[in-house]
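Every protein chain of the complex appears in place save one, which is left out.
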Amino acid sequence: MDAILFFLFATLTVICAINMVLQRHPISSALSLIGVMGSLAVLYLLLGGEFIAMAQLIVYSGAIMVLFLFVIMLLNSGAEPKRNRHKILLFLGAPLLVILLGLVGYFIQTQIPANEMVKFGSWESGPGKPAFGSPQNVGMSLFTSYLLPFEITSVLILIAILGAIVLARKEID
Amino acid sequence: MRSAIDYPVESRPAPEPQESPSGQRRMTLNMGPQHPSTHGVLRIVIELEGETITRAEPDIGYLHTGIEKQCETKTWQQVTTLTDRVDYLSNLANNLCYALTVEKLLQLEIPERAQFLRVMMTEFSRINSHLVWLGTHVLDIGAMSMFFYCFREREELLRILEFFSGQRMMTSYIRVGGVALDAPRGWEKMVRKFVEVFPSRVDEYENLLEKNPIWLNRTKGVGYISVEDMIELGVTGPMLRGAGIPMDARRTEPYSGYEKFDFQVCTHTDNDVYARYRVRLSEMRESLKIIKQCLEGMPGGAFQADAPKVVLPEREKMKTQMEALIYHFKIVTEGFRVPKGEVYQAIESPRGEIAYYIVSDGTSKPYRLHMRTPSFGNLQGLSPMIEGALIADTIAALGSMDFVLGDTDR
Amino acid sequence: MLPLPPGVPTAVPVTYYLILSAILFVIGGAGFLYRKNIITVFMSIELMLNAVNLSFVAFAYKFNKADGHIYSFFVMVVAAAEAAVGLAIILTVFKNRQTLEIDDVDSMKL
Amino acid sequence: MDFMILSLIKLGLVLFIFMTALAYIQWIERKVIAHVQLRVGPKRVGPHGLLQPLADVIKLITKEGMVPSHVNHVFYYLAPFVAVFFALIPISFIPFGQANVKIPFTDITTNMELTDLNIGLLLILGLSGMGVYGIALAGWASNNKYSLIGGLRSSAQMISYELPMALALVSPLLMLNTVSLRELVNGQEGFYFNVIPRWTIFLMPAPQILSFIIFMIAAFAETNRVPFDLPEAENELVAGFHVEYASMKFAAFFMAEYANMVTVCSVATLLFLGGWHPIVVPAIGDWIPALVHIGGGAICLYHGLVQPARKWDNITLPVFGVAFIGAGLLFCIPIVQQLLAPVFWFTAKLLILLFVFIWVRATLPRFRYDQLMRFAWLFMFPLALVNLLITGLLVAATTN
Partner (left out) sequence: MLPETVLSHADAAAVEAALPGAVVEAKHEFHELTLVIDPARIVEVCAFLKHKQGFDRISTITAVDWFPADPRFEIVYHLQRTKDWFRLRLKARVNEEIESACSVWRGANWYEREVFDMFGVKFANHPDLKRILMPEDWHGHPLRKDYPVHGYRYSYSNE
């Protein structure tokens, strides 16, 4: 069952990702990206990351991508026109990417033992010990050992809000 | 098809997609002619920047029926039925204005009872028109239920109109020389019932709207247009009174015996959608006051002028007297003649100044009949009112103008 | 549970997740390199961030510690901040130049 | 019994009841609004218009699906499905009764819900955030200026109102210390002094009335209902995002809106109003369902037999009356009472909240776009934050 789910959603993810890169219209790309994110959320769930899967849905698919969609619709720009002047770069770059992929795959295969199977629900939980990846578990670490980075991110978000307002604000006449 | 215009007209070049100071692209939106909030077939070409309107140009004429041309082919009393169709929400004001204009040319004396009946019925139609306005305007802003409450009272009003004239909407009640029929038996009871109930209903509307912060937010400070602009562009009626100008022909140039009645010219100084709403609401109360005075002081006597060449004789007389029969025959077949001359008569309709300019060449048909309709003038004030506003404000502002497209296009 | 025929693997190793993450990263990189629309390029970056997130979560599972989740949480926060500022920049660029093509945005000053 | 088969049976049952209920919420809405507006509402199809939803559905299905030629076909067809999909999924996480209920005459025990997720609330939040795609896509794919403005408005509105909504939800979570919907309800069991229920809106140390109100207001905005129905404002944008849709595709948006309404009302019931717990102590509360049904039946009988207002009332109303009384008597049987009383309480609370939605629709005018945004960011958001802060402080002060 785990394997079926994994392969199903892994295929979906890859198809959506490739579609995102290939589509000419930004809206199609954005929707494919949403597909990627939704499938990734399922994969996170398979890996036991309940909280992070939900955060993926709420933050990425529910907020960031809506913002993308909003901007694309606001600008209402059409599909990207076809241009043929970068063919040579395609032939240069594509092998490099394939090489990168091959290298990474090789290292993963060699460095990490492949005998450890992912089993959904294999983590133990009890009354005192919250399940791995559950909101309690993540929240516990977030507010104890990672408190300082957490606070810093809030400052980061504040700065981002200010920056966005300054950049996107209409000029005051 | 531009070449089809008879005269080479130097037309303005088509507006290019303009750059706003902030560089954002503008979008042109055709609001209408089929749009639920333009109350008919008005088309407004709107240029949008985001949701803000940068330019608005009303385009009228989709309901043009050529009434002015038709009038030239009808006899004087046939025209009365056409005037009903101009402003179909306050047809009696049109009837009255036409009758007054022709009577001015004929120099007819109208008996007091007819005048009172005319005033009462016109005020009924003013309340009727304001009710329809209130219901649809509030509906535009998004509240559904108000519409039905307003139409509940309108239904009673229409019943009264039917009782008096036999027709609910196109009454043609006011004719040249008086009114079509005498007040029916038992009219006092019917009118009194309405007069007693209606004030509480107006209070009800007020309660429903004045205590609603959303309604206040949507109307206060919305749809501003400067007083100078209004007077320049020919805006009249409640819109002008909402800006504090007490222009009301009932007071400034009294006609049909309005000088005998005690009523206030309602004004408000805020000059926004809310002010127009206040003005119309208090006008309903004032109209009711006038109706009450008509009810109490209705004089007896004839309901039509003593002018056998103009007014159709009574049925009874026609059947018994030869002379009356001849007059009846002549009036019905060829119509009465109106002496040469030109006359302009303005009255106060629910929407503003309505005026008829009639040129007679002495025959039994008008030579030229021009209608100065309030909606036409008011709509000219649309562009300065909504430029710079949001789409939602446009709807509120449009509603507050209370135009009738039949009135605009004629 | 539905009965599965024998021979069908019931689970996959963690490495599969990591390889998937690598594939996604490469696809994102390709999009970043080859696409010319600013918004698509930006979305490719988001895809790469997602790929990294997946490997974080996979590692968290492997070492049975929530730290990986927290890292990907921080990545999300950064992505959100980045999206806000980045989209604001895109809006401004579009306002000033009326284009979303990266190749057309080649001068520092208008 | 096998878990899968049981789940499928439950799924079929819930889906059937839910879909029928969606259609009848529409009927209720039309009736209620009609009576607010001095009308009678649907009454031609069946007694009191009770078959009107059926007629509507048949009409919408058999209607020709007009597709304008200028639309983006893929997304135009996709949008209604997206909207319905994300509106219907949350139903499967919503518990509507007690856990481990033993079904009479069998030895099956099951939970009164489709799935029990320990992160149910978070998932509902996430999915409700996804619901905007249906609307935004419809607006964009219709290739119509009005619908584009509608889509833009809705995406901005949804993002803005999700914040106060989520913040309002956090406070009860803080007090009950879980995100599982079932445990949230279990935490609200009991009564203070045997009178005041320990629902979150009354729960000490920080009664969540404020966050309940904030949540409900945000829920209105999230479901695009009056006074926040700007994406489809019919007087400004004609019909907004679904102006180019007809037949079943239009009905899909409609269904999604009502399903969303049911979802948010369920969440409000579960989080703030104690879910399926009765409003008074169980000793009395268990008999209220029977009382309500018998009372309603008696009213029906009285109006049908003694004072028939309309022509067919002396036939239809007694039938309803007998049916109601029968249901009421059913509630007197201990087993049924135990099984269905929680469902009754849950449904009753849900219906009251839905009635509030309908009532507001009949009463309030619509906000303007900038006022809506200002209301979200300058009023709701700070208020929710302050509420959260106070709740956090109170909870921290009272625990340990």
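Order of writing sets the labels: A, B, C and D. Residues in every chain begin at 1.
Operating definition for what follows: a residue touches a chain if its C-beta (ideal position, glycine included) is under 8 Å from a C-beta of that chain, and two chains touch if they have at least 3 such contacts.
The model shown is predicted, which means the values in this text are computed figures rather than measured ones.
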Please identify which of the visible chains the hidden chain touches across the whole complex.
B
Missing-chain contact, candidates B:92, B:174 or B:355, resolves to B:355
By the document's definition of touch, the residue of B:265, B:325 or B:343 touching the omitted chain is B:343
Touch criterion as defined above, residue of B:60, B:239 or B:294 at the omitted chain:
B:60
Across the whole complex, list the residues on chain B that are touched by the chain not included here.
1-2, 4-7, 9-12, 60-61, 64, 66, 68-70, 72-73, 104-105, 229, 231-234, 245, 247, 252-253, 341-344, 346, 353, 355, 357, 359, 367-368, 370, 372, 376-377, 379-380, 409-410
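Going forward, only the chains that are shown with their structure count from here on.
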For the pair chain A and chain B, the C-alpha centroid-to-centroid distance in angstrom is 63
Calculate how many whole Å lie between the centre of chain C and the centre of chain D, each centre taken as the average of the chain's C-alpha atoms.
36
Per-residue overlap in chain B, given as positions that touch at least 2 other chains:
22, 24
So chain C residues touching two or more other chains come to 2
For chain D, which residues are in contact with chain A within the complex?
75, 118-119, 122-123, 125-127, 129-130, 132-133, 136-137, 139-140, 148, 151-152, 155-156, 158-159, 162, 166, 179
Contact footprint of chain D on chain B as seen in their complex
27, 29, 35-37, 51, 138-145, 147-149, 152, 212, 214-215, 217-218, 390-395
List the residues on chain C that touch chain A in their complex, please.
1-2, 4, 8-20, 22-31, 33-37, 39-40, 42-44, 46-47, 50, 53-54, 57-58, 60-62, 64, 66-67, 69-70, 72-74, 76-85, 87-92, 94, 100-101, 103
